[in-house]
Structures are given as C-alpha cells and as structure tokens.
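Only a single protein chain was left out; the remaining protein chains are all shown in position.
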Amino acid sequence: MAKRIDVSGLSAFYGAHKAIDDISMTVEPRSVTAFIGPSGCGKSTFLRTLNRMHEVTPGGRVEGKVLLDDENLYGTGVDPVAVRRTVGMVFQRPNPFPTMSIFDNVAAGLRLNGSFKKSELTEIVERSLKGANLWNEVKDRLNKPGSGLSGGQQQRLCIARAIAVEPEVLLMDEPCSALDPISTLAIEDLIGELKERFTIVIVTHNMQQAARVSDRTAFFNLAAVGQPGKLVEIDDTDRIFSNPSVQATEDYISGRFG
Amino acid sequence: MSHALQDQRPARAPKSAAPAGLTRGGLPRWAPAGIAALSIVLGCGIGVLADLHSKIQWGLIGAILFLVITYTASAVIENRRQAKDRIATSIVWVSFVLAVIPLLSLIWTTVSRGIKALDGDFLSHSMNGVTSFEQGGGVYHALLGTIEQVALATAIAAPIGLLTAVYLVEYGRGSLARAVTFFVDVMTGIPSIVAGLFILTTWNLALGFGPSGFAGSMALSILMMPVVVRSTEEMLKLVPNELREAALALGVPKWRMILKVVLPTAIGGIATGVMLAVARIAGETAPIMLLVFGTQLINGNPFEGAQSSLPLYIWEQYKVGSDASYDRAWAAALVLIAFVMILNLVARGIARWKAPKTGR
C-alpha cells in the first residue's frame, strides 16, 4: 500500500513570491516523517506540494520533481485529481462536510471513485472508522451530521474519510493544533497505528509531538522574513533531538528562537 | 503490505484502488476551445442551410452541439467522471454566454439606434409643436423633469433613510428595531406601481391634489428609502467600535459622536449607496405614469402641473409607434442609460476613492 516519496529540487511560488526553495528529500514508506520549523518557513506549503494541493491556491506554482515510487507527480499528463486520490490529506482544522452525515462523510471519497454496493460501502465505512479509532463512539449515530461531533472526534472522522479510499500516503497538516490534549493523545496513538499501513508525513509546531510520533524529522527554516523557506536537515528523529548536525536545528529545538 | 491492524480483512479486489498510474489519457488542452469553434461553425452552417431566420436558433443549435460533442468526446477518450466534470464546465460556460449575449445586445441596440436621433437639438428642445409622426423634437423637458423629480425624491428619502440607519445601528434595540429591520427588507420588494398607487390614493384622491412632479417624487422616495437604509446600515456597521468608544471616552455626547466621528468615517460608502439608489429610481416609469401624467411642454415647476420624465417619454414615444418616434425613444433610452451609468460609475468611484479610509 505505502509508497516512497522522492523529492528533488522542488521550489514553490505564490505569484512572484518564492515560498520554498530547492528542497530535496526522501520519505520512506511505512514510516512517520515530521516537518518542524518556525512559522512561515514553508513546511505547510511543502506538504501541500506533495499532493498537488498547492496549485489550488490562487497564484500557486511549483517547480521541480516529486517521485511517488517512480512516477513524477508533476510529469506531463499527470492528473492532479488522481494524485490527490492517491495521496490523502488531513487538515489543520477538522473539516467534515457540514451537510453530510457521519456515514456519508466517510463514504464521500468512495462514492466519487465508483459505484459500490450498499453492503460493501457499509463494510468499508466501518473498517475506516475502526481504523480511525472512532467506531465505538459513533456506531450508534452514523446518520447524524458530522458537525455534531467534538473537535477531536471530527478530526478522527476526517482521518477515517481520508483512509477510506486507501491512499498510498497520508499527509497531515498540524492535525492536532486545534485540539485539546486528550484528543491530541488519541490522534497520536492513531498515527502510530496507521504507519503500519501508510506513509505518513506530519507537519507540527509541537516538538514533543514530533519526538513522540515520528521516525524521521525534517527541520525547515528561513533566512529572514520574505525569504523563501529551506530544508535545513532531515535525519532520524532521535538524532535530530539529541545531536543534530546543524547549529540552527539545535537552537530551534532548545527553544532559542522560533 | 502489513495487516497488523485488521488481519481479518479480506484481500480486497482493487475496485477502488488507484488506476494503474497517475496519468490518464486526456483531451488536449485546446479541446474545449476547438469544440466551441467547431460548434459555432456547425451552428451557423446548419442555420444557413436550413434557412432559419432567427439568430437565436443558430445559437441554440451551436450550444447544444457544444455540450453533446464535449460530453461524447470526454466520455470516449477520458472516463465518466471526467466527462461529467467537462459537461458541468461546459454548461457553466454556455449559460454565461447565453446570458451575456442578450445583455450585450440590449446595450448595443440602444447605442446603435439611439445615436441616430441624438444631437444637441435633441437635448435642448422639448416636444412642443412636434407632431408624433414627424422628425425632430427633443428630450429637454423630460430630462429636466427627471432631474427635478429625482432630486426631490432624494431630498426626502436620503435624510429619512440615513436617520433610520443611524437608529438601527446606534440606538435600535428590542422589538421596534427588529420590526423596522424586517419591514425595511420587505419594503425593498414593493413593486413601483404599488408605490405609485399609494401616493395616488393619499395625495391625489384623499387630499385632492392634481398630478405634479412632486407627487411622483414622493412615490420614488418610498422606493428609495429602503435602499438607502440598507446600504447606510452596512456602512455604519463597518465603522470600528474603537472609534466610537474613543470619542465617548473623551466626553463627547453621543449625537456629536455620531455626527462628527461615525458619519464622516462612513461618508464615502453612504454617498455610494445614495447614488446607487438614485440610479435605481431614475429609471422608474410606472409611478411617474400614474402621478406626473406627462406633457410635451417644458414645465420647470415640479409642484404645479404635469411634467415629463425620461422613462415616461420613452414609453410615450414607443406607444406612438412611428419610425420617428421609435428613433426618439431609442435616443431617450440612450440618454437615460448614460445618466444611470454615470451615476453608477461615480458612485463606485466614490466607493473606491474612500475605501481605504473606512476599510478595516
């Protein structure tokens, strides 16, 4: 299921403004990679280039290559819709479809991709909700609107929605920043389970979280406000947090700036 | 592929799994434009061959061909989802074109036909002594009437509308304010002819006055008030509360705070709203027809006797039905459109010019 991501020489722009500059890295399959760095360093922008969501933003433009196993996401003839179907995403604020029930939210992606028998759909929805550790909480009210759930439940609903279509990669853009500590813990546990099946990339502002959930950590930084963000280093999480090879990383992690 | 979580899960047929690759055979980028051009050519061709007189038929044939060809091509070369997306895009484009054509045609017809009779004489003469079938005559009396009636209506409606908006934003609480808000909204929808009938029953029938420009102005002011209230209210709500508090903290009485701080801050937006309302009522015909009556002569006194107005003039000339009167109707329509558009552009100009001060 999971695939390797190989990024080389990737830059992203908002109109004339260069947001990230010349980033290259490899993300291993069935692992969790965390992106950390100060605000505005482009880590979310970079994340959104990995499923071609960046170009949805007005003026958004990308240069460089992103290989998913051996296929370039930005190659000619590649359909961005197919890319997003293959690389799932969970957003900072939980965003279930407000007019849909819990069941329909999870089934939304499946219904886009073909016709399913009712029994098949029920089975996949149940499996996805179980995979998102939400089944026990919602199994009695699958037909209630998704917006009636708590923030943490909504976020797990969004994860269930994303994994229901069996993507190769799961991108998470600060998935816990709008949640309370208990919900955060639930999501972190879930990430640990999901990495058995998916390649996971997570952007976080919370360094403890990066240390807890990730196998590898990438540190992003920008030279000054208005300058493009750059990848400073990427390494095993243990190394980044104990003995990073770049001074700026150590400064950031020990709280000297950012 | 690890199944640590759900070992019981059956190996699923890759029904929903990603298509073999990320690439997908697709129509080239120029396809929509190409199909559109082809459809237009075919539409016109069929129109000529089948000897259809109306261009509307040509256009509809073209539009239908465009939709059908797009869908078929996409369904064959791409897939059904893609075809649906394409057909939706095409329908949106077609509906846009369908709507733009009549609106452009309206403007074009008015300009091209109106320019014929429009000259200095037309703007500076009345219809005095001009019989309806001969050329010549002018629109001066109607233009004068429109300007006077609209000015009077504005003089009535603008202060009332402004004060009502101030009441709603600065003072209004409770059920009275809610009632005013609701009825202002409802009042926006009053048909102009009903406003005319209302003034007719009160001013003319109950009080016994004859037709005059002023009677028309009163009906117009009823139509104008809710528009002024709405737009002014929106503008006043944009004035930051900090400004109000800062003024009150200096010990300024509330009414002076409103007059010296709130209204000046919002004045650009308020002026825009009033101008747009003026543009809206300047084209009203029905109440003028009931209350101002119409005349061929110049009457500069809006309080005494029948007057004319541009929309009414257009209506009268249209009803005569001669070539000369049609020319006059189009020329007057052009004058009226120009009048309304100038008001609109000035209003939007004011809005843009004043925007940085009120914004944020």
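The letters A and B name the chains in turn, as written, and every chain counts its residues from 1.
In this text, a contact is a pair of C-beta atoms (placed from the backbone, for glycine too) under 8 Å apart; a residue touches a chain by one contact, two chains touch by 3 or more.
Everything that follows uses one rule, which is that contacts and distances are computed from a predicted model.
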| item | value |
| --- | --- |
| Options "Anaerobic sulfite reductase subunit AsrA", "Pyruvate ferredoxin oxidoreductase", "Protein kinase" or "Phosphate transport system permease protein": UniProt name of the undisplayed chain | "Phosphate transport system permease protein" |
| Residue, one of B:I190, B:L243 or B:L297, that touches the chain absent here | B:I190 |
| Per the touch definition above, residue among B:L200, B:I267, B:V320 or B:V346 touching the missing chain | B:L200 |
| Omitted-chain contact residue, chosen from B:T72, B:S105, B:T131 or B:N301 | B:S105 |
| Residue ranges of chain A at the interface with the undisplayed chain | 51, 53, 56, 58, 81-86, 88-89, 91, 93, 95-99, 108-109, 112-113, 147, 158, 161-162, 165 |
| Missing-partner contacts on chain B, residue numbers | 52-57, 60, 81-82, 84-85, 88-89, 91-96, 98-99, 102-103, 105-106, 109-110, 159-161, 163-164, 166-168, 170-172, 176-177, 179-180, 182-195, 197-198, 200-202, 205-206, 222, 225-226, 229, 249-256, 258-259, 276, 279-280, 282-286, 289-290, 311, 314-315, 318, 326, 329-330, 333, 336-337, 340-341, 344, 348 |
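Everything that follows uses one rule, which is that only the chains that are shown with their structure count from here on.
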| item | value |
| --- | --- |
| Interchain centroid distance [CA atoms averaged], chain A/chain B, Å | 46 |
| Interface residues, chain A side, partner chain B - complex | 1, 30, 68, 71, 73, 75, 77-79, 82-83, 85-86, 110, 112-114, 116, 124, 127, 130-131, 165-166, 168, 193, 196-197 |
| Contact footprint of chain A on chain B as seen in their complex | 1-2, 4-6, 9, 15-19, 21-24, 26, 81 |
